[in-house]
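Questions regarding the structure given below will be posed in turn.
What you see is the complex with one protein chain gone and the rest in place.
Now for subunit A:
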Amino acid sequence: MLNLEKLINYRVMKYLENNQMYGTLNTFENETSLTRLTNNQRIERYNLVELILFDPQKLLDPQFYFNSYQSLKNWINTSLKLFQDELRVLLYPIFLHCYFDLIEKQKNERALEFFHKFKHDHLEKFPTELGLLQSITTKRQMETNNFATTTRSKKFNIILSSHSFELYFTFLQEMELDLLNKITYKYLNIRVISSNELRRYKIVDDNDETEGEKLALMTGETFEEIFSINSQKIEWGLLKNCIEDRVNEKRERELFEKKERILAITRKRKRTKAKQFVFQEPLNRTNSLIPAPKLTIQENNRRIEELSLSIDAGENNLPSICMFTLFNSQNKVNSVDISKDSRYITIGCSDSSVRYWDLTKQLEKKKSKKTNKKPDFSKVMHGHQGEVYSVKISPLNHSFVSVSQDGTARLWSFETDHCLSIYNGHNFPIWDVDFSPFGYYFVTGSMDKTAMLWSTDSERPHRLFVGHLSDVDCVKFHPNSNYVATGSSDRTVRLWSLSDGKCVRIFADMKGHKSGITSLAFSPDGQLLASGDEDGVICLWDIGKSMRIRKFNSHDNYITCMDFSVLNGNILASGSVDNTVKIWNVELARKNPIDIQRSKILKHKFQNVLLKTFPTKNTPVLHLGFSMRNILHASGVMTSDIPNNQEF
């Protein structure tokens, strides 16, 4: 279908340009009467083409949409395998906008016809989106619909290699597909990258267990903006003088002293001086960027003591998992949280109540054995006016916060069993909440596409994080409490700075998540961020380099919770609605995939990142959390009915 001669001419020109043979190039240009263009010029030229050569009659004919989409599809299917994957990404946005164009021109029936004719190309990859699309059948609906307005106002981000971009460009010119020109110009952000860069991407992809197909992504920012955001410097290290360092210092000192004692005997003979122990703090430690009350010395010491008792979890030292199963829930338990010292268990229920158990009290009563009956010390507290979607215990262990459908968050005290304060700010249901690791601050993510930062002593939010294109489904505090990560239904994860409320990272990868983010976790050293989605895929992102380093793909249903092991963070535990807890080897995944490719020896080992799967008995896992001693607390609700996969 392509004019082969012209294509070859372009290739020759490109070759000459790359090899800097400008003399030959000029003569070649003169002889073939072709002009060489930069990428930007090309796109601008589309604009010109649209303005000058645009034929309004053609565009009014709905058949033209059918023809152009069909020809693009055919062309992609017949092109070389090498470029097919890249080019196929273009199909979905063009499909979308063709449909919307048709509806905008009020050709409703033709639009439906178009939809049903070509929907099978995208049904597998975008089931929910197509469901939404199908429901929009008139122009008026399109104007009010959330999905339609966002897709019309924002641009898709697509990465193409320079060669495939050229192919696409020549194809459009050859076929005189003005319509596709227009859509490409208006609704797509095409970033052309060199083949070297592409190779880097490919290496990351090669290490994934399953070859995923690329998907077009939409973030609302252009590539340049994303790039500038992601290239900002982030101080992801832990705070200076943090607990982890103190524990490591303690351990190293003990080791050092042991060695000294052994060496002392030999040293007497040699008469050398004993070395002084010096602990070297890692270089990346940072200061806190936001004012926050410091932990009390007692609390600090308690944490250090607890942490120093922990056993390092790793590949050969898998953790123990303590499972708390909830019974008689009658489908009303929405969220569970267990405190780090495993003293409290709180649950948020769909009957708008929150409950908690104090395990130490229960133990005391059991010991005293005054009553024969099983003690049940769940305290039930009412206050919310809608379903409670998430509860979180404060790390200081005296209160917990709950968020609800009524758009409020509430702080509850363990000591008085009463609501301490109400936080009004969101207009829509709040989905998730997370406490800062030092207490005081907490962050909420809501259906209104925003996340908010609160402190426990103020009724108004301190920061508003705006940028997601869909609901903010999950939020998580960075371990140094300077940043907050949010995951959204728009398939992206963002990292926000607390000090100025700006977005500092956008984790959006064409081969990353294919559905909404449901769960987030930071590694304890603050370097890695794990995000789980509705399909059960976990992506591991490097925050400093702002790139995806691994993709774990083994769960069958959506991931509800994840957590890294304490101190070294070598292990990631993930819980899902498919009734399993899976343990992943982060230590391996952390290794640079490029280095690993060089050393072929380790490659086969690199593949086995899934260490173990623990099935539960009909119990979807709702909460996972490593305690200070590296025992994994899991909890779930026993269900009688088998969860079905959501089907379109």
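Simple rule for what comes next: contacts are C-beta pairs under 8 Å (C-beta built on N, C-alpha and C of every residue); 3 or more make two chains touch, one makes a residue touch a chain; residues count from 1.
Please note the rule applied: contacts and distances are computed from a predicted model.
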Name check vs UniProt for the chain missing from the figure, options "Guanine nucleotide-binding protein subunit beta-like protein 1", "Transcription initiation factor tfiid subunit", "Essential protein Yae1 N-terminal domain-containing protein" or "Centromere protein L", returns "Transcription initiation factor tfiid subunit"
The one of A:I193, A:L289 or A:L326 in touch with the missing chain is A:L326
Filtering A:N248, A:T560, A:S574 or A:S627 for touch with the omitted chain leaves A:T560
Among listed residues A:S194, A:N301, A:S378 or A:N424, the absent chain is touched only by A:S378
Against the hidden chain, subunit A presents residues 128, 131-132, 134-138, 141, 145, 314-335, 345, 347, 349-350, 355, 357, 374, 376, 378, 386-387, 389, 405, 428-429, 431, 447, 471, 473, 489, 518, 534, 558, 560, 577, 581, 583, 599-602, 604-605, 608, 610-612, 614-617, 620, 622, 632, 634-635, 637, 641-644, 646
